[in-house]
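Input: one structure, supplied below.
Left out: one protein chain. Kept in place: all the others.
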Amino acid sequence: MIDLLNFHIIPGLVLGSIYALGAIGVSLVFGILRFANFAHGDTMTLGTYITYTFIHLTPLYGIVALPLALLIAVPAAMIATGLIVLIIDRLFYRPFRNSPVIIVVIASFGMMLMIRSSIEMIWGPQLKAMITGIQPPWFFFDTIRVLPKHVAILIAALVLMGIIHYLLSHTKIGKAMRAMADSPDLARVTGIDTERVVKATWMIGTALAVAAGVFLALDGQMKPLMGFSVLLAVFASAILGGIGRPYGAMAGGLVIGVAEELSTYPWIGDGPLLSPGYKAGVSFAIMVAMLIWRPNGLFKGKVF
Amino acid sequence: MLKTVKQVMLAGSMLAVAMTAASADDIVVGSAAGITGPIAELVAPIVAGRELAAKHVNEQGGLLDGDTLVLAHADSQCDPTAGVDAGNKLVNIEQSVAIIGASCSGATNGMVQSVTIPAGVMSISDSATAPSITELDDNDLVFRVAASDAYQGVALAQLAINAGYTKLAMTFSNDDYNAGIASVFEQAFKDLGGEITGSQMHEPEKQSYRSELSTLSGGGAEGLALFAYYGSSGITIVRNSLENGLFGKFLAADGMFDTSVIEQIGADALRGNIMITQAASDDANVSYQAYAAAYGPAYESQGYAASAPYAAHGYDAAFLVALAIEKAGSTDRAAMSAALREVASGPGTVIRPGEWAKAKAAIAAGEDINYEGAVGNNDFDANGDVTGMFSVNTVGDGEGYTTDLIR
Amino acid sequence: MEQLYGYFLYSLSLLTFGGIYAILCLGLNIQWGFTGLFNAGVAGFFAIGAYVSAILTAPESPRHLGGYDLPIPVGVFIAMVVCVPVAWAIGRVCIRLRSDYLAIATLGIAEIIRLVFKNELWATNGARGVSFVPKPFEAWDSPWDQIAMALVVLVIVALLYIAIELARTSPWGRLMAAIREDEPAALAAGKNVERFRLEAFVIGAVVMALGGAMMAHYIKFVDPKMAEPLKATFLVWVMLIAGGSGNNKGAILGAMLLWFIWSITETIAPIIIPDSFAHVVYPFHLVASWFLPEAWMATPIAPDPVTGLDSWDSKAPFLRVFLIGLALQIVLQKFSSGILPEQRLQSLADTDDASARAARSSPS
Partner (left out) sequence: MSVLELTDITGGYGETEILHSVSMRVDEKEIVVIIGPNGAGKSTAMKAVFGLLNLTAGTVRLNDKDITHLAPEQVVRKGVCYVPQVGNVFPNLSVEENLEMGAYVRTDDFGPRIQEMYELFPDLRTKRSEAAGALSGGQRQMVAMAKALMLDPKILLLDEPTAGLSPKYRGEIFRVVRDINSIGVAILMVEQNAKQALNIADRGYILVDGQNRMDDTGPALLSNPEVGEMFLGGGTDKAA
């Protein structure tokens, strides 16, 4: 039974918090810019590689330990990646603000190819590792084992979600973002500077994507397709929470992450309940079921 | 509309430029590889291996009358559709004499069945290992220097038994390569009296395999037979297992054979705990060393190791094609496959990697030659497969792999 | 001469691939262009068509279900028939979803379909795929086999074009357009909107299955990689949007043009990246290398000192993907309603719009 906690629920929560951070960005962009951003996964990858470069670019890595280096490099990478995304928005998304949604979706698809190939050109297709070696787990009560990096990821994700909550409920720009997500037309005639809100949305969504990417790299490995490979699960999380609703996305991410891991627990007999080959399908199945039966997401009514 | 027409014409004229790129003194050999796509990191060193062979040929007198061997690259993306498209371009636009590749079994299957066999062009793959390629009705046009999974799976099973394993858990990545070799291994290990306590397919590119491994670890297995590409899931599985104490010992095939496994996991954690099989040559030390001595300095700065999976196969495939062209004495596509068989197998003067000048002289003198490649003697059987010898690679006292030939 | 003959054969393959994608595009055009159904699960129906036809026609194999040895047309036909209940079931539950939700739902379902083909080894040989799928006319001599294959595909495209054009101008098609333009009005006029949309969804899906089956027979091989969303769904969408959704000629043109770009850029990419490019970048890299640790750059940009290889050569494939992305952006910005925009049915614009307006504004 303790295996369920150690090998299914805890990794599921870690994975889930990564999905959640990605899903918040997808959800915010969907809510405010009204399109499903296919380039979001590759934004995660880009942020991770930029973080990697910052760590190695400066003498940080040699002098201070990795956690401290990350504390400095990640925020820097968030800003750098955010600025890149703003340029992308200016060049490739803004011309389509008043066009049918499908056009921007296709544009974001083109962007996905462009970001990914840029990463492959600049950093190469080879694997890289944010963290090398084996990390021994911490034991609690002799049975619960948790990896230090997992503790760090969970805490960092919680802190980030707390910051997002504060931003959305207590700052002017955050409230304006929610207002624009509610009704973009009304936001315009109310005098809200919509382009500024759009910029804030990209910056916040990208910052979270960078964090999600770095956590992904800490837990697994870095490669050009890392972000794309979680994109659909991130979408599923955003849907589960009710797309356009950041708080829902947080919950959705955790549910999808844990559900994926639980689907292979030997609930009946010795074998996994579902062949692990279908693991990726779990998030899709949940997503489709949600769309059909609860299209407004888990939490009906309240959006924020 | 006029604008569109202009753009189309512009594209057309660029195409014309592209088509006249190869000059009269170039002999073009197609090189299809999954340069982009899911195993891009695996393919880059292989393509470098092919390029290295071409460079050796061109530095040491070139082909035939001093012609230059040019590799025309096409991206088969590890996808049958792209494989067919790549094959079409290499055969028809580049007018390749022969084709090296493609990388993945699926892309190779599509390319050879739909393009190269009907066109009568010989192909030689350096990394497609699926047994189904053996069964192709190929008019003796499809070869490969990578041993079929059928051989390596058995070798690994034998190795496991010899090392004293009786109960193993097994997991394999659900892709064309690993699923194939895993099924052969499972059968062979059972035939040799071993027990598979649990066998699970896993989906590559996931972030964590802890739940799968935890289920597998329940059966009292002594180790884990791991069939995966190191980049797609292999390293993650080893790390998840070690960090959580689920499995301590690993047996793996050549998809795992890369120095990045040691770099990322650390030699200390792997020492004495992992065995990886890889195709090797009879005279491993001579031929392989000759290849590695050239590959290392050329590509290490780009992060490619000579020991990268199938990089040596890439070298051998390209070198063999060059030998076949030289032997045939022309660029006639129809003469390639017979010439290939002649240069690959004994008896004859033994040629090793890097020895193009020697080979060219021997062929000119009318001698028979026998290429002993970096990865094996490359004696093709009736199906165009090599039986192959295998080496076992372990992490020894140092920071790298220690290689021993399996006898 | 041989070179010219090579171009000829290659252009046949361009036409065949382009034609198969045109079939997929026409299927999508029925769903999106005429009915407004945002189906992002093209790959699912593509996979059903490809696998069903392949398994029915391939010789017996111990690795997968098979040994039925049916003639190709029968296999293709059954593949299309099999697609009907599947598409109907998917449509039944998903069709009422709002556009982007429908997209994400169908995307998820297509992935589940692909996972089924990938995991049910007994039927499909899993990731290792189904080999030895027969190709029409393969017994003929080159180039007649390839000419015949290309012609078959083009004839199918032409027949589909005619059929869809006829349907578009028929009462059924006019109603479909009316539904897309103004669903409340159509509802108010007492039409069973959901049924008509479901019909369009199923018909589109069947056409996609036809495309999948043709692809399987052309490639002579099927594996789950062919049904990955990138190539089997997104590329088709890009083709349709670039060509002009709602316009059948645009769908065909988009498919042909985009496939042409997709395929030909590979040959062109090494040429449009001049060798000298590396030498332009080299000084910057050299200066940077005095300050920066080597680890952060994956690959030296300078020509490799030992091999003399310009390492940008190895980057050409990635640059190609970048250029495809960029080309797509340019097409979108220059032709936002596609190269051949939709031709509205004239009578529809006159009469139906007016009645739709009346229907919309009457209850106040």
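Here the chain labels run A, B and C in written order, and each chain numbers its own residues starting at 1.
As a convention for this text, contacts are C-beta pairs under 8 Å (C-beta built on N, C-alpha and C of every residue); 3 or more make two chains touch, one makes a residue touch a chain.
What you are looking at is a predicted structure, and each value in this text was computed from that prediction instead of being measured.
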Using the touch definition up top, pick the residue from A:I131, A:V151, A:A179 or A:A289 that touches the left-out chain. A:A179
For the chain that's not shown, point to the residue among A:I192, A:A236 or A:M250 touching it. A:I192
Missing-partner contacts on chain A, residue numbers: 172, 175-176, 178-179, 181-183, 185-194, 302-304
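Operating definition for what follows: only the chains that are shown with their structure count from here on.
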If you average the CA atoms of chain A and of chain C, how many Å lie between those two points? 28
Could you please state the distance in Å, as a whole number, between where the Cα atoms of chain B are centred and where those of chain C are centred? 31
Intercentroid distance (Cα basis), chain B paired with chain A, Å: 36
Sites on chain A at which at least two other chains make contact: 117, 120, 124-126, 275, 277-278, 280
What positions in chain C touch 2 or more of the other chains? 118-119, 298-299, 318, 320-321
Touching residues of chain A toward chain C in the complex: what are they? 30, 35-36, 38, 52-53, 56-57, 92, 95-96, 99, 101-103, 105-107, 109-114, 116-118, 120-126, 232, 235-236, 239, 243, 275, 277-278, 280-281, 284-285, 287-288, 291-292, 295
Sort out for me which residues of chain B touch chain C in the complex. 4, 8, 11, 14-15, 17-19, 21, 35-36, 44, 47-48, 51-52, 55, 73-75, 78-82, 84-86, 88-89, 91-95, 104-106, 109-110, 113-115, 118-119, 130, 132, 135-136, 174-176, 179-180, 201, 297-299, 301-303
Tell me, which parts of chain C touch chain A in their complex? 32, 38, 93-94, 97-101, 103-105, 107-109, 111-112, 115, 118-119, 234, 237-238, 241, 245, 292-293, 295-299, 315, 318-322, 324-326, 328-329, 332-333, 336
